[in-house]
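Before I ask anything, let me first share the structure, which is written out below as structure tokens.
Here the complex is missing one protein chain, while the rest keep their positions.
As written, the chains take the letters A and B, and residue 1 is the first residue of each chain.
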Amino acid sequence: MAAIETLLLLGLIVCAVAANFTRNLLPTIIIYAAFGTMLSVIWILLKAPDLAITEAAVGVGIDTILFLLALRSMHHLDGTGDGK
Amino acid sequence: MKKPLWYEKLERWVEGDSPALPEPLAHVENPEPVKEEEAPVQHGPSLLRSAGGTAMNRLTTAFGILCCAIFALLMLTTVAYLPRFGDADNAPENETSRRYIEQGLEEVGATNLVTNIILVYRGFDTYGESCVLFLGATAVIMLLEADRKNTSQKDRLALRRSDALDEEERNQILGHITTVLMPVIFLYGLYILCNGHLSPGGGFAGGSILGGALILCENAFGARRVQSFFNHKVYHIIKVGALILYAVLICYTIYVGANGLPNLIPLGTPGSILSAGIILPINVAVGLEVACTMYAFYTYFGRGDL
Partner (left out) sequence: MILEILAAVLIGLGLICCCIAMFGVYRMDYVLTRIHAAAIIDTLGTLLIFAGMILLRGLGWASAKILLILAFQWLTSPVSTHRISKVEILSNPDYDKHCEVE
């Protein structure tokens, strides 16, 4: 179990660093969703299922949708024919 | 300055390009330099898009990294000064938490101690969070509502065109799967919402699941179908009603607790669904509030109308 926890924590760090090194905002959002998924698994391992459910529903689901919508209303999604 | 190869590879992998393509990196520096004067709307996105391009951007990136490093250093120093895990005289070992753990079940009645604490003992803070949600949704409506003043003919045409495209491409697969899954998702959200005092979950988690289900509904069946049961009137009634219900209940709890009066609401037997006094209605109120807020965020960000 400790190995899984260490792997997840390392994944958190990698995601947090990688989100800064993107030049486009779309991969940042996807990396943030991955960060939230790993964080919710870590909450379960830390015996906090309340937080895990909330993180999975809000942090991964709804936040990603809202960020994508914000990008779309900024006409920032490349290749979708949206900004034309 | 030549970037090292691993950094380039990492950057390209993060960008989502193929690692096999040997394309040059500096091709999206300034995508439309000519159009920037005539279309000021494009200015912000293109600034965001080419981070790390010019000297100014590189300075900004360096400053950001510096800020992050300083912040990380501060946090790590704080962690070094934290008390050891499991010490007898730690802050979590004081009388407040002991009272929460030992007498929470008799005083409040929910078997989920976390719900006891966040909804009754610290209910005022959670009420503040609900107010934040309410104010956030109100601000989004004020800013993003598409009325005659802030939309042009072009925006309306684009919206109508995309609606027509949606209708035309109304997806059979998504519709059927949503018909199958929608009751299950709603049931799961309601279960988490109503069992917040017995098992993990509660208002925020269940409400956001309900909001996500509404968003899925809107995607699968179109905005008009959702508007038939969730229009402005229903939205305002649910939103204001839930907040008022929460405010009344929390005022009652604070008044009773501060004056030492007997609690008139029966607590019931711990572990049954109709127990724990005011926690169940508070959970339902918070859940409805969160669901409405999430769906309103979604629709106002997307179409500018409910």
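Here, a contact is a pair of C-beta atoms (placed from the backbone, for glycine too) under 8 Å apart; a residue touches a chain by one contact, two chains touch by 3 or more.
Note that the coordinates shown come from a computational prediction; the quantities given were computed from them, not determined experimentally.
If I consider the whole complex, including the chain that's not displayed, which of B:Leu174, B:Ile244 or B:Ile273 touches that chain?
B:Leu174
Even though one chain is hidden, which residues of chain B still touch it in the full complex?
Looking at chain B, the ones touching the missing chain are residues 13, 17-21, 165, 169, 171, 173-174, 177, 180-181, 184.
Here is the rule we use: only the chains that are shown with their structure count from here on.
Can you give the whole-Å distance between the Cα centres of chain A and chain B?
The computed centroid separation for chain A versus chain B comes out at 13 Å.
Sort out for me which residues of chain A touch chain B in the complex.
18, 20-25, 27, 31, 49-50, 52-54, 57-58, 61-62, 65-66, 69-70, 72-76, 83
Under the definition above, what is the set of chain B residues touching chain A in their complex?
Per the stated touch rule, the residues are 10-11, 14-16, 28, 41-42, 44-45, 48-52, 64-65, 68, 112, 114-115, 192, 200-202, 204-205, 208-209, 211-212, 215, 294, 297-298, 301-302.
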